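The complex is shown incomplete by one protein chain, all other protein chains being positioned as in the whole.
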Amino acid sequence: MKRLLYNFRQLWLEKLIFRLVTVYLALLVVLVLVLPWLPLPFAPNYLDLNHIFQPPFANVQGAGAAHWFGTDALGRDVLTETLYGARTGLFISLPVVITSTFIGLMLGAGAGFFGDNQLRISRAALLLSPLLLFPLFYFGLYLPLHIQQYHLPASYMWLSWGTLALLLGISWLLHLVLQRLAWFRYKAAFPLDMLIIRVIEVVSSVPWLILVLLLASFMPPSVMLLSLILIFTNWTHTARLARAEMLRIKAMPYMEAGRALGFTDARLVLKQALPNMMGPVLVAFGFSLAALLTLESTLSFLGIGLPPTIVSWGRTITGIRSNTSAWWLVAFPGGFLALTVLALQTFSYYLRLMLQNNSKI
Amino acid sequence: MRYYLLKRLFLAIPVLWLLATLVFMLSRLLPGSYAAESILQEGNGYYAKGSAADRATAYQQYLIRTGQHLPLFYFSVSSGATPPDSLLRLLPEAAQHNLQQLAWHIGNWQEAYTFWRTLQELQLHAGPAELQALAPFLQTITTTTNVQQRVEAARAIIKYDTASPLARKLYRLALKLQQQHRLSFMIPSLRWHGTANQYHKWLTGILHGNLGNSYRDSRSVTDIIVETSANTFWIIFISMLLTTLAALELSIKLMQPRYKQWRKAVMPLLFLIDSIPLFVLALLLLVLFASPAFLQLFPVYGLGYGYGGQTRIEQITHTLPYLVLPILCLSLAHLPYLVNQFYNALSAAESMDYTRTARAKGLPYGLIIRKHMLRNALLPIITLLSDFLPALIAGSVIIETIFAIPGMGRLLVTSVQARDYPLLVAIVLVVAVAKVVSHVLADICYAYADPRIRYQSQA
Partner (left out) sequence: MRKLQILGYSLLLLLCFCSKPNRVPDEVRVRLTSDPETLNPVSYTTAGSLQVINLLFQSLMAIDLADDKIKPALAATKPSIVQQDSLTYITYQLRPEAQWTNGSPVTAADVAFTLKVLKAPLLNNERMKPQVAFIHDIIIDKADKRKFTFVCDGFTPEMELLTGDFFILPAYLFDPEGKMEAFTVSDFAGDNSARENDEGLQNFAAHYNSAEYARSKDLLQGSGGYVITAWEQGQYLTLKRKDDWWGNHVDDNTHALTANPLQISFKIIPDNTTALLALKNQQLDVLENIPAAEFNQLKADKSFTEDYALYTPNSYEFAYIGLNSRLPKLSDKRTRQAIANLLDINSFIKVSQQSYATPTVGPVPPSIKPYYNNKLKPYSYNLQKATALLQAAGWQRKADGWFKTINGQQQQLTLEVSYRAGNTVFENAALIFQQGAAKAGIPVTVQAQEGSLFSQKAKAHDFDMFFRALSGNPFVFNFKPLFYTSYANDGANYTGFGTPESDSILDAYNVAEDDKEKARLLKRLQEILHEEAAFIALYYQKDRLAVHRRFTNLKISGLEPNYDVSSFKLQE
């Protein structure tokens, strides 16, 4: 950890661009956090219906204040929209990318490391867990959803979950009992790699667009829904990358040396493998974040994704479709988007450089 | 190796089957259906095009004719309160909802159904004046979740027409429903449907190579997909090839010290392109290269006229200009990502010992990259490429919409919107097959790129 900070400082001192980028990103984060308290002339989502499609820097009478970046089809101030768009964009994509990278890294590294026959689980657990899938689905999901749909009292929902908890408890006791029998105690190999690979294949074969379309027809768009879909489709990418890296690292001499020295699995993975595979994963992280920021506007183009009342870059940019001459709708949020993406890429580039140097020592 | 690949393909079959089954089920869960949208939809409202009852009959006939009245799967596990599929499927969705709600509240579908039927009959036999007077009560009785309210409404109906046997029956039933055990909906019930189900029909069809017919134009799904996938395939294939080659070439160039100045200019430019949303990029290209206001180099939309009696070469030269912008657009959109990844992979290889050895031997740097580093950098590159397909498909939706090219992406969106299930499932299946093939190819490439990775073919 100390070395990390040290390297960071070295980079900071040596590279001007890194300094610039870090300052920009830090400023952005600060801006995003304090935005609601900034004295902006217009509130987000405020409609100035007397000044629609106002070009930027124009002299406007009666608006109360000038629209520096112009206005969109409903007279919303593009400056305010751009700033708040950054807030929305980061608030959505950051948690999504962090979660999906974490899931992807864990599963991918696990699959690569354990392969098909190095993870061992007792037969009792192996048998009981698939049996639990049905009550999990029925009492955990099916019943509560229908109880809500058909307006049954909410207390039934708790009843359903209570039943589920009871069943889980019973099966845990059963597990303990079974553990006493030798046959059940025997630890069989668990084909983790194959399972994860299959799951990745299934998930990544469905284009995310279908999922978004399918889910959009179930329920109206919301931030939560969008985030879930993005996490669900995003992790496979990191997982495959992490698995491939793990396969490569496993064949490296230092891993074999570590194993020969009798290091535990956890130590091998955490101390040896993970730091070495961080490079590609981190770069993928920066790119994922950047891609998510642009993806959101693509979804707006297709008319799915975020609800129309949420300020976003995509919403403003999509406004160009109803008036192709309103260049400022693309230029300002688009420029800001590009700048942010650029900063992210550069930052992760230097970070990768740093980690690479780190592993060399 | 061959054994491994066979095993690999063999293992892919359950994945494909699972995926197709999932999409088959998921798509059937969607609200609304093609039949309901096209048959039950009222006219424009200025005059009645047929009565609601006639529409409901036509709707049922359609479902039966196309086999959509059958249960979905061999068996179903649902709450014991849910009425069986054979009953529900023939009803319009709003009615299904009302009946289900009633059944869940009562906890017994048979009694709920009797009550619901009585209510329907009452409405059918009531005259216009009567209906008008009863409207608020009928509305309450169909949608309320409160037992007391239901009884009150039934009492109000009987007050209006004391002589009607149906009204009396309704009231009696409402009273009876008051004393129901409402908790029985918690117990799951398993229903066996046998082979007379939609899934069985579909699966046997697939085994015979028949993916079904589109609901919209009753053409065979296979025909439609063969027709449209060609366009998408060429666009995706050419743009992927171009992007990969360009990215390789570019990243190799950028690795070399003498292009260091370039790197500073090219990398930010690529990042900039990457940050432009695809549809803006497409519109930008259109406005720049296909508009009289700037440069009119390419045609705006479509794939051009195919006049009969052309040779293949004529056809290709004719279509080519139409493909330039879409392919360019898709390539540009994915170039930055690939260049960056290739570059990273290469620079990781740079720090390896063999590179240092090669340099010490005094080999020219360009040659070191191509001969030594590239081979080692291939692993992550292969992973990336094999994972690229869904992104390309998603991209092709936008490209095909903007450039008006009939392809799979557009077909996918329209089939979801129109609830054309056979087509939807088939498209997902085709994409999945393409995906599996690309993963298998990736595995072969892995083995060739890095002999250290051994597929446990002997084990």
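Should a chain be cited, it is by its letter among A and B, assigned in written order, with residues numbered from 1 in that chain.
Quick note on the criterion: a contact is a pair of C-beta atoms (placed from the backbone, for glycine too) under 8 Å apart; a residue touches a chain by one contact, two chains touch by 3 or more.
Computed from a predicted structure; not experimentally measured.
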Task = Would you indicate which residue among A:F53, A:Y142 or A:F184 is in contact with the undisplayed chain?
result = A:F53
Query = From the list B:A95, B:V151 or B:I273, which touches the chain that is not on show?
reply = B:A95
Note = Of B:T228, B:N344 or B:S386, the residue touching the omitted chain is B:T228
Key: Chain not shown, touching residues in chain A   = 45-47, 49, 52-53, 73-75, 216-221, 303-304, 307-309, 321-326
Missing-chain contacts mapped onto chain B = 30-33, 35, 37-39, 41-52, 54-55, 57-59, 61-62, 65, 92-95, 97-98, 123, 128, 131-132, 135, 138-139, 142-143, 213, 216-220, 223-224, 227-228, 283, 286-287, 290-293, 296-306, 308, 318, 320-321, 324, 401-407, 410-411, 414, 417, 419
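The working rule: only the chains that are shown with their structure count from here on.
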In the complex, chain B residues that touch chain A = 11-12, 14-15, 18-19, 22-23, 26-27, 29-32, 77-79, 100-101, 104-105, 145, 185-186, 188, 268, 271-272, 274-280, 283, 287, 337, 340-341, 344-345, 347-348, 351, 379-380, 383-384, 387, 390, 393-394, 397-398, 409, 412-413, 416-417, 428, 431-432, 435-436, 439, 450, 452-453
Message = Taking the touch rule as given, give the residues of chain A at its contact with chain B in the complex, in rising order.
response = 134, 138, 142-143, 146-147, 150-152, 156, 159-160, 163, 194, 198, 201-202, 204-210, 213-214, 217-218, 233, 236-237, 240-241, 244-245, 247-248, 251, 279-280, 283, 287, 290-291, 293-294, 297-298, 301-302, 314, 317, 320-321, 324, 330, 334, 337-338, 340-342, 345-346, 352, 356, 360
